[in-house]
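Reading through the C-alpha cells given below for one structure.
Complex shown without one protein chain; remaining protein chains in place.
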Amino acid sequence: MFSYYPHYDTVATGLTLAIEIIGTFAFALTGIVVAARKRLDIVGVAMVCGLSAFGGGTLRDILLDRRPFFWVEHHQWLWIILGLCVIAMIFLKTKHIELTEKMIQVPDALGLALFTISGTEIALISGSPLLIAVLMGVMTAIFGGVLRDIACNEIPQAFTDHRPYAVIAFIGSWLYIAMDYWTSNEWLPTLIAFSTIVVLRLLAIKLNVVIPSWMRK
Amino acid sequence: MFSYYPHYDTVATGLTLAIEIIGTFAFALTGIVVAARKRLDIVGVAMVCGLSAFGGGTLRDILLDRRPFFWVEHHQWLWIILGLCVIAMIFLKTKHIELTEKMIQVPDALGLALFTISGTEIALISGSPLLIAVLMGVMTAIFGGVLRDIACNEIPQAFTDHRPYAVIAFIGSWLYIAMDYWTSNEWLPTLIAFSTIVVLRLLAIKLNVVIPSWMRK
Partner (left out) sequence: MFSYYPHYDTVATGLTLAIEIIGTFAFALTGIVVAARKRLDIVGVAMVCGLSAFGGGTLRDILLDRRPFFWVEHHQWLWIILGLCVIAMIFLKTKHIELTEKMIQVPDALGLALFTISGTEIALISGSPLLIAVLMGVMTAIFGGVLRDIACNEIPQAFTDHRPYAVIAFIGSWLYIAMDYWTSNEWLPTLIAFSTIVVLRLLAIKLNVVIPSWMRK
C-alpha cells in the first residue's frame, strides 16, 4: 500500500495510508448508496461497490499497461468491501441513505485529492506527457463513479451534475505538476495540491457552486 | 480449444469441448434473446451476441493481461455467432423468445459451471491469489451478461434479479480451489465443482430461490 510513495518518511507514509483507507471507503460507500437506491441484490451491491472503489485506478492501469492492480496486490481489501456490503444490506435503511451521502462528503473530498495526485504521479513515473498525466489523475478520481453509474443505468453524475468535481481534480493535478517543477522539496507539491483540492471541493459544496453550462437553449 | 486442459485424457477433453460449445451457444442465445426484446438491428444483435458469449472471458484476459483472446485464437466461432444471429433474425418470433429462455436454462447452467471453473483455473495458473482467482472465475461466468445488459441499456440482470447465479459461481469456485488443495487427483476437483454448480443452479431455478435482499425500507 506504500508503494506509491516509497521515498516518504514514516509520518507522511502513515498519513497517506490513513487517507487512502478513508478515501477508498468513501468511494465504496458512494457505490453502496447508488446500489441501495436501485435496490440491487448482494452481487450487484458488491460489484458496484468494488467498481466505485477501484474502477478509476483499474482503468488508469489498463490504459498505462501497469500490473498488478491495486485490488489484486492488496486483495484483503476485497474482503473488507464484501463485509461492508453485507453490513450495509442488513443495517442501511432508506432514511440513512441521505445521511450517509452527507457524512461521506469530507472523506470523499480526501479521496478525490489523494487519487488525483497519486494518479498523476503514477502517470508521470510511467513517462506520460503532462496533459496525459493530468487526465490520468482526473480519471483515477472520477472513473470509479462513472463506471458505477453506467453499471446502474444512469448518466454518470460526474458528467451531468454541473458541480465542480472533475474540474477541481483537473486544477489540483496541474498545481501538483507546477509545484513539482518549481520546488525540489519532496512532499510540498503533494501537500499543497492535496489541500487545495480538499478546500476547493468543500467550499464548492458549501457555496453550492455550479460550473458553466450551455449558454443558450 | 483444448488449451485450458492440456493434461486431461481424451474423454475428458472431448467432454470439456462439448460443454464449452454448449455453454458458449447458451450464452450467445441469451444475447439474442435480449437483443430481440430491444429489436436491435443485425449489427446490434451480432455485437450483443458476441459480448454475451465472449465478454466475460475477454474482460478476464484483459485484467490478467493474457493474449490471444479465445475469439481471436478460435475466430471460426465468430462466423458461427454471425450465422446464429442471421438465423435468429429470420426465424425467431416473439412467441419463441420465452421458449428459448426456458430451453437454454440447462445449457446456461453448464456454461456457468464450465466458465467459472476455467476462469478460476486460468487465474490460478497466472499466479493470482485465491480470492482473485475466485473473482476471475465469477467474472468470466457473469460479465458476458453484464456487458450485454449495459450495451442494451439495462441494469445488469446479474446485479439486480436477486437470483443465485454469481453466488453459485462463487461457491463453486471456492469448492474447486478447496478440492484442488485436498486431492492430487487431476480431474476430481473439476468434476465435483462442476456438478455442484450445475445442480445448485438448476435447483435454484426449480425452487425459485431468492438471495437475501435489503432488510428494511
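List of remarks:
Residue numbering begins at 1 within each chain, and the chains themselves are lettered A and B in the order written.
In the analysis below, a residue touches a chain if its C-beta (ideal position, glycine included) is under 8 Å from a C-beta of that chain, and two chains touch if they have at least 3 such contacts.
None of these values were measured; they are calculated from a predicted model.
Summary of contacts with the chain left out: across A:I22, A:I80, A:V106 or A:I132, the touching residue is A:I132. Set against the missing chain, the residues B:A36, B:L84 or B:M139 yield one that touches it, B:A36. Within the whole complex, the absent chain has one touching residue among B:I19, B:L64, B:L131 or B:A151, and that is B:A151.
Mapped onto chain B, contacts with the missing chain fall at residues 36, 38-44, 47-48, 58, 62, 65, 67, 69, 71-72, 75, 78-79, 89-94, 150-153.
Touching residues on chain A toward the chain that is not drawn are 62-63, 65, 128-129, 131-132, 135, 142, 146, 150, 153-156, 158-163, 165-167, 211-217.
Rule of thumb we're sticking to: only the chains that are shown with their structure count from here on.
Chain A and chain B have CA centres that are 31 Å apart.
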